[in-house]
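Just one protein chain is left out here, and the rest sit where they should.
Let's look at subunit A:
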Amino acid sequence: MHDANTKNGLFTPGNIITGIILAVGAVITFIRFTQGIGAVSNLSDNNPWGIWIGFDLLCGVALAAGGYVTSASCYLFGMKRYHSAVRPAITTAFLGYFFVVVALHYDLGHPLRLPYPLVLSQGTTSLLFEVGLCVATYLTVLFVEWSPAALEWLGLRKIRNVVVKLTIMLTIFGVVLSTLHQSSLGALFLIAPGKLHPLWYSSFLPVFFFVSSMVAGLSMVIFEGTLAHAGLHHKMDETHLKEAEGVIFGFGKAASFVLAGYFFIKTMDIAMDNDWAYLGTGFGAWFLVEMFGFVALPSFLYALGVREKNVTLVRIASINAVLGIVMNRFNVSLVAFNWNLPAADRYFPHWMEIGVSVFIVTLIITVYRFIATRMPVLYEHPDYKDAH
């Protein structure tokens, strides 16, 4: 990763790749909005939701859970030693949610009507309504939570001080809203028991989605920390660098425990629904890969890494866990969804759908770099030391 701000010119390899992705993304965007969803996707009547929902929405929201996880542990549960991790986590969460909403515009037939459920006709019996309401509210909360970074950068001390006073209330809002919409994303599939494979379908889907979002949040803080250290090390202040190791081990330990609990409740669910027989099938094998390779294994790696004080191992575990979250969301929304349909009617994404997702991720990274190289995210603003 190259810093866009350094003096060695704009044409660094990182910037060139970024530029190409952004250009291709712009072309696909043009096609999508002039010729329709059918022109750029393999979505069909049987498969109305593809990776724009499975990855951009479900994974995007889950992986942005670092915001509520970190701010809650620091401000509500009194773990002040994670303070330096809060700003980067809130920043990525805000960007994550913002771009989830941006990505949603590609998937919606009438993107401009996105505010309809909020202002025109409230479909309160729909879990998607709950998701929409919570995501819209939480995006606002995240924006306010994140704004001190921008306000310090702009030197607007008065507004900044007012916002900082709201921290505790905003954090509580954030946890309530996250509990609701993280779980509701799982609950979206409750209405389709006949379409989702029994190993993944459960009346506890909302609980599974919420619990695994904590894993996603904890792991993403570690994983993003790894990336930021690689590319933006020079932007970090002494406190951030000093606390970074504590964050890695503290969050790693928490993730290990949550993953173990998640493994346990998932197993209990198989027992409650008596789905054991399915484990012998092809889908069963795939389910076991998810459970052992991407739940049990990262839990173990985290535990080992924390015990041995091995930063690299914890980082590997975080990648393992993040991949596990992506895998789970893909399984629920795509792989195990419509499992009854013949192979010919199943969905595989069009390259332009993947192109849009890559475009969105690149946008997030680019904007994060812009913010982190300018605003006090990875360091405390010298004028506002210990003020928050």
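Here, contacts are C-beta pairs under 8 Å (C-beta built on N, C-alpha and C of every residue); 3 or more make two chains touch, one makes a residue touch a chain; residues count from 1.
By definition in this document, contacts and distances are computed from a predicted model.
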Complex member absent from the view - protein name from UniProt, among "Cytochrome c", "ABC-type polar-amino-acid transporter", "4Fe-4S dicluster domain-containing protein" or "Acyl carrier protein": "4Fe-4S dicluster domain-containing protein"
Of A:180, A:199, A:291 or A:321, the residue in touch with the unshown chain: A:180
Touching residue (missing chain; options A:23, A:154, A:168 or A:288): A:168
Missing-partner contacts on subunit A, residue numbers: 33-39, 41, 43-46, 48-49, 72, 75-78, 107-111, 113-114, 116-117, 120-123, 125-130, 132, 168, 171-172, 175-176, 179-180, 183-184, 187-195, 203, 206, 340
